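A protein chain is absent from this complex, but the other protein chains hold their places.
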Amino acid sequence: METFLAVQEPLAASGVAEYGWLLIALPLFGAAVLLLGGRRTNAWGHLLGCATVIAAFVYGLALFLSMTGMPADERVRELHLFDWIPVNALNVEFGLRIDPLSMVFVLLITGVGALIHIYSVGYMSHDQAGRTGADNTERRRFFAYLNLFVGAMLILVLGNSFVTLYLGWEGVGLASYLLIAFWQHRPAAATAAKKAFLMNRVGDVGLALAIFLMFAELGTTQYTEVFARAGEMPTGVLLAIALLLLLGACGKSGQFPLQAWLPDAMEGPTPVSALIHAATMVTAGVYLIARSNPIYNLTEDGRLVVTIIGALTLLIGAIIGCAYDDIKKVLAYSTVSQIGYMILAVGLGPAGYALGIFHLLTHGFFKAGLFLGAGSVMHGMNDEVNMRRFGGLAKHMPITFVTFGLGYLALIGFPFLSGYFSKDEIVAAAFAQEGWRGWVFGGAAALGAALTAFYMTRLMLMTFFGEKRWKGQKSADGREYHPHESPASMTVPMIVLAFGSVFGGVLLYSGDRLLGWLEPSLGAVAHAEGGALPHSVIPFLVVGLSAVGVLLAWLLVGRRPVPATAPAQVSFPVRAARADLYGNALNETLFARPGTWLTRALVYVDNRGVDGLVNGIAALLGGSSGRLRRAQTGFVRSYALSILGGAVLLTAALLMVRFT
Amino acid sequence: MTPTYYLLLSALLFTIGAVGVLVRRNAIVVFMCVELMLNAVNLSLVTFARINGELDGQIMAFFVMVVAAAEVVVGLAIIMSIFKTRRSASVDDANLLKY
Amino acid sequence: MLESYLPLVLLFVLATGFAVFSVSVAPLVGPRRYNRAKLDAYECGIEPSPVPVAGGGRIPVKFYLTGMLFILFDVEVVFMYPYAVAAGGLGVFGLVAVGVFLLAVTIAFVYEWRLGGLDWD
């Protein structure tokens, strides 16, 4: 086994950190005011929504700065708030764990969250969610849900026990459900929300079971105690917990085989896609695994499964991303694929936890930027999402083009932009694995880089270059397209995020800033030497493969005119990719259809046997209830008889117990 | 003379009272049977006080009497009010609430 | 001496059993042939009369109400007797306690008087 830095004992929070609860309280307060305040808050609700998140960000920044001033071994703090559920053996206290890992997330959530709140002021300004009337009720509701999400997400990352994490986990699930279904009048949105909800439940069951197992084995769910005593658990249980946590992570982060909900979730408003389904919530799975690193450190088999899932997902996401024409779906599958990278990274163990978080951060910047860019394009194009109707938009929306382009370059790993550093490190760490693993995982990661370059270049080409295919066309609601640049409240966040995409990587990477910062939470990064390929070759390999991808995309898409409707006659791989690599079919074959058969078989058995039993019980209960009711005759004397009879029986029983 | 006989008598009176509650129809009589039960208890209390050689039981009997008197007043008031509306003091007629 | 209580309990059980038995069996097996005489109240063989007292008519309800009051206030004296016996030993504490008790009784009395419970008409 690798040696790793022992997880540090937390100190009690002091100074600025004592007010850590503000982080959670502020957005939740905003949500409560907006939800309970009703129409009275319509006029200024969005401003309050932004203010609470910005305030939380400012506080988070202050907290972060105060923490940088401390020595590394004092950076892990716990803030005890109150005993939450003190029932006998189960004693859950509600406390916050303020350490480098959670601080990174706090800054990401509140920072990106604040930008996206500001962006939404413009984006949602005319939204009526399909209703008539000219008030701002829908926008207020939207901001309330967003605030709720931010609060829940902060509970998730700040909690100091698995139960608190679960609370936040369900909270973000709820917020995500509400926001996907925000445009309830669209059947697709309602269906997508339901799908997200159900698939998340599958994952949540895994997480809940993992927590139960922990409690049954150790009698506690606090991080400190669980991690300190993780070694006491038998390996089998440890593996089970690791796999169940992974199941939870797969559900929330859209990993194989539960990835299908995430692209559908793009039915929600674009800011939601950017914040929840790209930058923050979907990365909760990565957080969960990174946070549980002392558990994963102890089970190599568990880590191996995590790595396999990550590698599989990153390829699946990238391949499907190549085939879609819907700009948001492409970005969604790109997200699936990038989170695959992160999961792959955290599955590598001490060598990769911090790298996963690193990629998560840079991805948070550029993917949020890309989504906001996509939203800006849609804003200017009558909410069109089909890329075959775009083309040549670079001139019409220059700011969007530049910021989107920078995000694109960062994503495909253009040298010295943020994606270059984080992705290369993951690929390198994957290659550094021993034996076949190095080749397989490294190869998958490298191949994924090439595919990423291909589908993103395709997206860029179809959207911003080439013919103006929208000319003379009309959108679904019968309007002509008049592409235009978006207002400042939308472009400014995009510009800020573009800066992050460009400089984020180098800022965090140089001098091991981020990796060193995360050491108290995740242990030191073990730079494994050797492995399948020498470390120095990796950047060239990745950049080279990406260049090949770009070139291919240009050859296949950029040089030829793009048909305005998708060609029906396509080769098998394209068909497969268009069908989500049969992900839904797979789910259906693997789960739904056996489920149906099982249900049918069960129904058969049910009708014959169980139903008889259940109906029998129901009839027995109902019948006995009906008959026993008759005993309630309404006559005082019969009641008195029941009391007397009861008294005689009770006394007789007591005496019998005593004297026999 | 053993005090046990008094206890026996008390138990008998109590049982008669309890049975009376079950078999009589007139609310007033039912209530009188309850009073009989209370007074049977009084007899027990006094007897036990005698057996234990102290006065506590007798004082308790006083308390029981007072409480019983209060109960009588409240009970008769209720029975009378229902008699006024129904023109019947039979407990079996009070049978709207059932099942 | 008191160990011989089991028979008492048995008796209790027996009596209850008898009551339960007779209540439950009587309506099942007994014939229901009512006649006037059976339904009449039993008054020691005398023909029952709807006019029980001289002067005509039933006893007024008021009579019972006053009777109830009488019981109530009468029984309170039960506490005065023991107190009178032990007044010396109880001292000031006892005096105050009995005073409070009487005050409570007086409040009830005042209520009765104000609401006209003492008016005959």
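Order as written gives the chain letters A, B and C; numbering starts at 1 within each chain.
Basically, a residue touches a chain if its C-beta (ideal position, glycine included) is under 8 Å from a C-beta of that chain, and two chains touch if they have at least 3 such contacts.
Assume contacts and distances are computed from a predicted model.
Participant: What does the UniProt entry say the missing chain is called, choosing from "Urea ABC transporter substrate-binding protein", "NADH-quinone oxidoreductase subunit N", "Heme exporter protein D" or "Ferredoxin-like protein"?
Facilitator: "NADH-quinone oxidoreductase subunit N"
Participant: Could you list, sorted by label, every displayed chain in contact with the chain left out?
Facilitator: A, B, C
Participant: Footprint of the hidden chain on chain A, which residues?
Facilitator: These residues of chain A touch the chain that is not shown: 82-90, 621-622, 624-626, 628-629, 632, 634, 636, 638-640, 642-643, 645-647, 650-651, 653-655, 657-658.
Participant: Using the touch rule from the top, list residues of chain B that touch the missing partner.
Facilitator: Considering the whole complex, chain B reaches the absent chain at 7, 10, 14, 17-18, 21, 27, 30-31, 34, 37-38, 40-41, 44-48, 50-57, 60, 63-64, 67, 70-71, 74-75, 77-79, 81-82, 84-86, 91, 94-98.
Participant: For chain C, which residues lie in contact with the unshown chain of the complex?
Facilitator: So the residues of chain C touching the unseen chain are 2-3, 5-6, 9, 85-91, 93-94, 104, 107-108, 110-111, 113-115.
Please note the rule applied: only the chains that are shown with their structure count from here on.
Participant: For which pair of chains is the number of C-beta contacts greatest?
Facilitator: B-C
Participant: Between chain A and chain C, what is the gap in Å from one C-alpha centre to the other?
Facilitator: 76
Participant: Could you tell me the distance, in whole angstrom, between the mean C-alpha positions of chain B and chain C?
Facilitator: Once rounded, the distance between the two centres reads 8 Å.
Participant: Mind pulling the residue numbers of chain C that touch at least two other chains?
Facilitator: Each of 12, 16, 19-20, 23 in chain C touches at least two other chains.
Participant: Which positions in chain B are in touch with at least two other chains?
Facilitator: Touching at least two other chains: 18, 22-23.
Participant: Which residues of chain B touch chain A once you look at their complex with the stated criterion?
Facilitator: Interface residues on chain B, with respect to chain A: 18, 21-23, 25, 30, 91-92, 94-99.
Participant: Touching chain C in the complex: which residues of chain B?
Facilitator: 2, 4, 7-8, 11-12, 14-16, 18-19, 22-23, 59, 62, 65-66, 69-70, 72-73, 76-77, 80
Participant: What does chain C use to touch chain A in their complex?
Facilitator: These residues of chain C touch chain A: 9, 12-13, 16, 19-20, 23.
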